[in-house]
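Here we show just some of the chains, and they stay where they sit in the whole.
Letters A and B mark the chains as written, and numbering starts fresh at 1 in each.
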Amino acid sequence: RLSHNSAQSLRSLNTPISADAPRTSPPLFARVTQRLEMPEVMQMIDSEVFMAFTTYATIVTLKMMFMSPLTAYFRLTRKAFSNPEDCRSGKTAEERKKMLRSDPDVERVRRCHLNDLENIIPFIVIGLLYSLTGPDLHTAVLHFRIFVGARFFHTLAYVVPLPQPSRGLSWMVGVGSTLSMAYRILTAVLFL
Amino acid sequence: RLSHNSAQSLRSLNTPISADAPRTSPPLFARVTQRLEMPEVMQMIDSEVFMAFTTYATIVTLKMMFMSPLTAYFRLTRKAFSNPEDCRSGKTAEERKKMLRSDPDVERVRRCHLNDLENIIPFIVIGLLYSLTGPDLHTAVLHFRIFVGARFFHTLAYVVPLPQPSRGLSWMVGVGSTLSMAYRILTAVLFL
């Protein structure tokens, strides 16, 4: 363990030009994977991978948050609400009562939102942990791009709606990207 | 603030008393932003920001978890269940069948719970990533406090219920805090 973390192997990776230059210490997962006895595939928190994850996770979370105002838009235009206190635009009590109904377009957006929660949250959890296992930058960015692209297309296919199997396939592509990252995590870090 | 985050102040924070004492290296995101060629705006994992995030994220997650027993309370007092196996308090088969119904109060708490999932999870994802971009402590804590306060008020406004637009406004304040943090992330770390 000690020799693994030794100056020797670390220097070969992080060697500063001058001996006086500040030295970086091995990041968390470098040490983790050294315990896993993979000194040659020295994995580390690849800062660029984590930055890419941060960017894509933020974008896809914003997309998910956008479903709330979209639901509100359909509720207001279709005049279909769930809560009596939301029906203020109705003039008479009877009109307000009629607005307490479920509308197919509203329900469609709500299902799309729930599907986002069911898929985007696993992506974020698994993508975060995956980013810490030191994957190759291009492989990681490819995973993130495929997932985020698939989810944008999924929303389009759900809300328009496009004929099946466009929605089903985009869902599957997103799940595939997440499963591929989960496989990488479990093969790299399994600790039961 | 700039001078606060500069290499100078970083050293003054981490400098050991004696030159032989172990030296702390710049944390992860300090190195990240160095690559971004912002050596003067040296951002770092501000431990206090991360502690504040940890505290507020835990509190607001506990608030979200509290919606489950609240739903159970309304189901038991309103005698309105979704699953046949939950209707054990009914004595006759007919009585048990009558308990398989949806109740407006139960549905209200459930919508509030789902709204929490739709809003608190984006806050936690974006707040975590935001905490790693090295924001100013006071700005960060302000974001966390506003969000958590808004969500507590939102739950109150939803469950009581308070007349609109109290619920709508508290929802908007929470979303505003999250969007502001997302803007900061994307301007600081964009890596597509």
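Following the convention adopted for this analysis, a contact is a pair of C-beta atoms (placed from the backbone, for glycine too) under 8 Å apart; a residue touches a chain by one contact, two chains touch by 3 or more.
All values reported here derive from a predicted model rather than from experimental measurement.
Whole-complex copy count, one sequence throughout, 2 copies displayed: 3.
One rule holds in what follows: only the chains that are shown with their structure count from here on.
For chain B in complex with chain A, the residues that touch the partner chain are 25-26, 28-29, 31-32, 35, 107-108, 111, 114, 117-119, 121-122, 125-126, 129, 132-133, 161-164, 167, 171, 175, 178-179, 182, 185-186, 189-192. Taken in their complex, chain A has these residues touching chain B: 22-25, 27, 45, 47-48, 50-52, 54-59, 61-62, 64-65, 67-68, 82-83, 85-86, 88, 113-114, 117, 121, 124.
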